[in-house]
Structure formats: structure tokens, C-alpha cells
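Complex shown without one protein chain; remaining protein chains in place.
And now, subunit A:
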Amino acid sequence: MTDRSAPSPASHRTPAARPAASVPGGGPGRRRVLPYLLVLPGVAWLVLFFGLPLVQLAAASLYDPTGSLSTGYVFAWAFGNYPDALATYWPHLARSFGYAGLALLLALALGCPLAYAIALRAGRWRNLLLVCVVAPMFTSFLVRTLAWKTILSDQGWLVGLLRDVHLLAPDGRLLATPFAVVLGLTYNFLPLLVLPLYASLERLDRRVLEAATDLYADPLRTFLTVTLPLAKPGLVAGVLLFFIPASGDYINAELLGSPNEYMVGNVIDSAFLVRLDHPQGAALSFLLMAAVLGLVVTLLRHTRGEGSPALDGGAR
């Protein structure tokens, strides 16, 4: 196996580990095969349930668009499907990222203090609070979203209350608005952001925070220069886990929004299941995938060099 990372301290200290591999037992050949055998089930799984469907989807995105499910599709290297899909549905794609981005900002505003409080301030309430964060996951995603549909409905008490206090016009609504969709996305994916963030905050060495306080950093500076950089892996993981499913989601727009709020997920859903336009659905799927991948790579590239001097030096 290739070892691209810098030699770890462990490998420094035990130079004997390498030669030992070729001593008795099965001999060097056998030792080299074992790791491959161990990854085999995983690779097989990936090929069968990710690789093959992906290839199938890629093929479908290049079908001749004039075909249909009843008349049959012809593979035709029809790259035109991509610009066509983009030209028709770019507003949905943009809306997906817009809503997911807004929901992400909301979730960060809610989730960062929440994870911080649970990890560092909750004391003996920590486990209970963690259960509270995870508890909604025990019910189905669909049921939870339907519950929000009831809460936000025009006849519901919330809309009634907001109308009474004139925060909402007499004919104003919550349901079938972008607000409802963003709210639903925030609510549904919040635990995915909070849990990894909590995990990395919880592992944080408190003594390092004390050291920062001792070295003239007030609570805000301590958070910005020590807590946040050290929790960055968890934060990045949380942002990815939140943003990827949120941008591909269609349930929230379907149940809490109207066709005006439809995201790219809804279009893909209808392309495959309603309009039976497989080439278009597949092309849109790939466009979404490429866009998400691009965002992820950008994010990872910008967060890799954690705690660089520039980052710290700027915070004078």
C-alpha cells in the first residue's frame, strides 16, 4: 500500500516494524495480500451498489432524448442533454443551493452554540441534551416534515397567532413559502451538523483553553483562535453532512413549499417518476453531483491548512 502521508512519529520510533513483516510466518508475499483481502468486501460493495448504478445513470444521461420509457431509449452520446437540462432548470439548481446555503447559515447559528454548550458547559445534563438532539431521528423524516406542515398550515395556531399580532398580513401564509422550506431543511438536517461538531468540541483539551485564557485571550479571542481552529475538522464534517443532503433534498420543498419553491431534487424526482424523462433526470443528477463536488473540494481546500500563521497573525 502506498503511504503518501508524512512518516508518522510511530513509524519513526519503531524501525523494527518493517523488517518484522518479512520474518517467519507466511513470508512477505502473504503479508501483502492480506490488506487487499480485508478491503475486498468494501470494494465489492462500492462497485456493486455505487459504481454500477453510477455508470448506468451516466449512460442514461446520454440517451437520445426523443426516446421514452414505452418506446425504449437509445444510447447516443447525447451530450446536448446537459445544456438542455441546465437551460430549463437552472433556477431550480440555483434555488437548491440558495435554500441549502441559507439553511446552513441558520443551522450554524443554532448548532455552533448548541454543540459548544453541550460539549463544554452542560456538565451532567450532557447526555440528556444529546438525546434531545438525536431524538427527532427516531421518527421518520417524512412524519417530522408532515408535522411541520400541520404546524405551519393556514389554519394552524402559529399562523393565527402571527396574524393576530400583525407579524403576518391577514392573508399571509407560512406554508408554501421559501421560509417554510428553509425552516424544514434547517430543522431536518441540524443533528447532522451538531453531532460531528459536538464530537470534536468534546475531545478538546480544556487545559489548552485555560492556557489561552492565561495568555491574555478573552473568551471571544479564545473561541476564535483556539476553540474554533481545533474544532475545525468536526465543523467541516458537519457542514458537509448538512449541505450535501440538504441541497439534494426534495421532501421539504414538496411538503412545505409549492412549485414555486421546487428545488432540483423535485425536478429530478418528477423527471424519473412523473414525466418519465430519464435522460433529463440523469443529466440533472450529474449536474447536481458535479456542483456539490465542486463546492466540497473548494471547502476542503480552504480549510486544510488549519492554524496557518496568516490565520493567527491576522487576529491581532
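Definition applied: a contact is a pair of C-beta atoms (placed from the backbone, for glycine too) under 8 Å apart; a residue touches a chain by one contact, two chains touch by 3 or more; residues count from 1.
In the analysis below, contacts and distances are computed from a predicted model.
From the set "Beta-ketoacyl synthase-like N-terminal domain-containing protein", "histidine kinase", "Succinate dehydrogenase subunit B" or "Spermidine/putrescine ABC transporter ATP-binding protein", the protein name that UniProt assigns to the chain left out of the figure is "Spermidine/putrescine ABC transporter ATP-binding protein". Residue in contact with the omitted chain (choice from A:Arg124, A:His166, A:Arg207 or A:His302): A:Arg207. Screening A:Ala44, A:Ala59 or A:Leu215 against the full complex identifies A:Leu215 as the residue touching the chain left out. Residues of subunit A in contact with the chain left out of this view: 9, 205, 207-208, 210-218, 221, 225-226, 229-230, 306-307, 309, 312-313, 315-316.
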